[in-house]
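For this depiction, one protein chain was excluded, whereas all remaining protein chains were kept in their positions.
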């Protein structure tokens, strides 16, 4: 996972030069402020040009940028030290690829659950690159039932390449864990807000993704399969990931149009990894906008509306005449 | 585990001789019917003498006789081929030390759950000597929730030395599994009938023992700790098991008197291992007697009554004056 | 409730190929013999894939099956094109299988007990789940909840239908929620997993039965064996992700031989049905 992408190389290069010039300028020997100003403007123009027209495949790369704000990053900014992390599924283990706990977001006490990736290799190995085992999903479900018991809304951050495909995961029922969450989340009597912050990877993302409101960050993706996986299967050629990313329509704007998500959270030019604070603010803004409405609903209304929301997803034709077409 | 006990050696010896004499007699050469009759009467008298005055420690041995009817034995007799065994906790594994499934007992469709021991060494190793792991208790709980969903009464057979004390069992939360069952069984909205058929070994027995009615077979035991374990701890001498068995008051009659159980099911002289059919009949008799009453109760009545039943167990003093005694 | 029709699909003609090799022992088996033998290998008893209408005939009382929602068909919401367009693939699958989609649903009875039946068809784009599979299954689950009719779904699927992108993923949510609804109505749902049941189907409705039944030897799992081998870079153990493995790991209630599948289902429904 690179810290910078091919398509932003010239921007990062220029930004580095600006920094250097600034040092010289500030040392007082030569005043370069006008030159710096000029280059900065050019970089900004370049950013708009580059980031404003990212291809789906490029967005999929931004979505998994190693410095993208992780669940714990966002929690740290929003909840500070008042967050209490809660661990364990009470069945088998504590999955470090999913974190959860109690915190305050804006004016609301909430249960927070999210995939957790690392910002370096060591941390990523510890977090299994954000790919949960069944115990992660079961921990998430336990937390949701706890939240429900105490009337706490649930805030979920989605950022995973997918559920882990491994021997232990299969032995302990990855399918059961995901399926169970899908069914049980349709039955949770408190508001659920989901935010796709980075990678919304297939069933492993959806397994904590049944929300009353689902939002995506501008440069996040949400897909039934990774572009690489899709290319490998359908094109029989993993290098066709760009084509697959295009075909899968995995961008936030595609999903909004398809009626799958409820809104898109803007990101700074280049992506949220350049400004965690801003990402946190956008999240709090949505929480403040939506929780007061959802909190007024009864348990039954929440469950019924959530059912209808997901019930309506899908496109098909019902016309009998097509039969004989 | 012996197939016969010291205290019944002479009985078994004589019974063997009777069989031999019968073969000779029936071959037609000599008529021994009068002699056989006479010896038989003496054996019967001896049985009454021996089995009628068994010590608690002897009863504890009868309770774990290797030929005692196991859960699957009783199911086979009562349900025949109509039993459908259901497996698995949907979390980790299928524990062969607990069996469960759907069957008909008397006039009632029921969910059946029970500890399962083997009748020989190989089978006992496979069944872990009837000592469940957490997945066994979780399977049991899953079956209870299934039964509740479909309004099926639950029939439970208890026969275990205890929950298994091992590394995997601890890792996967033996304590959690037992505790969870105790709590959840107090919240199951269908009738629960429990039968201690052999060994009621501590928390491992109680974990499937929260019934609206709890019955014990005449020569079964139910105890907070095995006599051997108690002797090892309190007497610091495992050979004092006899004394411990006396002190623990673990016989059915003790428990009936203490208000812990609701009835005692009679056994033939010598114990149920001599007549599985009879044991099955006694069970069906209780099911037919109690289920019609319990089935008339609402979910709330069942849960409230069950709570009161176990709430009342315990002996203590509340008098303030004792303070200064 | 006007969305089902009373037509039962006719039995398909015998496929053009006349023989099949057993996937386990390699025995060459004549299709016409296989059809008479429930698609069990006559040599090693391997449960080979059973064609759709044979499966429906196996599990429902004679002439009791009445298809519903046959008219629901896939569209191509993403205008998806890989080496071929999704539209073409659909046309080919319809032509090949003579059904409109990877699941066929209907009303039927089993030993006299009415129920709703959904049977997936692996021949139709690998039994992949797109919007239509999700919708048709959700509808029978909803009928089940409304009319207190038990639901049985026979799975055979490689997972999600990638060509429908995010819509196919959301069918996992939709069907699972419909099952929860059925649960709340205390109506039995039995899941039958046949070879193969993987991916998004395994990780949604197929795993959520009040009773989960698998056919002997069926491959069942979330991730495909190849994906796992590539990820962990080691060979998978013998029997991994087979029905018996899942039984051992507590994920299914029982492995049932095809010859007694109907009678077992009927018996279970007699217990669970109020």
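A, B and C label the chains in the order they appear, each numbered from 1.
Just so it is clear, a residue touches a chain if its C-beta (ideal position, glycine included) is under 8 Å from a C-beta of that chain, and two chains touch if they have at least 3 such contacts.
Bear in mind that the values here come from a model prediction, so they are computed numbers and not experimental data.
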Who does the absent chain touch among those shown? A, B
Which one, B:58, B:202, B:272 or B:286, makes contact with the chain that was left out? B:202
Which listed residue (B:25, B:40, B:67 or B:186) would be found touching the missing chain in the intact complex? B:186
For the chain that got dropped from the picture, name the residues of chain A it touches. 82, 84-94, 102-103, 109, 135, 139, 146, 149-152
Please output the residues of chain B touching the missing chain, sorted low to high. 163-167, 169-176, 178-180, 182-184, 186-187, 202-203, 206-207, 209-210, 222-225, 230, 233-236, 243-244, 247-250, 254-255, 258, 260, 306-307, 310-311, 313-320, 322-323
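Here is the rule we go by: only the chains that are shown with their structure count from here on.
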If you tally contacting C-beta pairs, which pair wins, B-C or A-C? A-C
Chain at maximum distance from chain A, centres defined as averaged CA atoms: B
Rounded Å distance between chain A and chain B, as computed from the means of their C-alpha atoms: 53
Per the C-alpha means, the centres of chain A and chain C lie apart by a whole-Å value of 32
Listing for chain A: what residues touch at least two other chains? 172-173, 176, 180
Among the residues of chain C, which ones contact at least 2 other chains? 183, 249-251
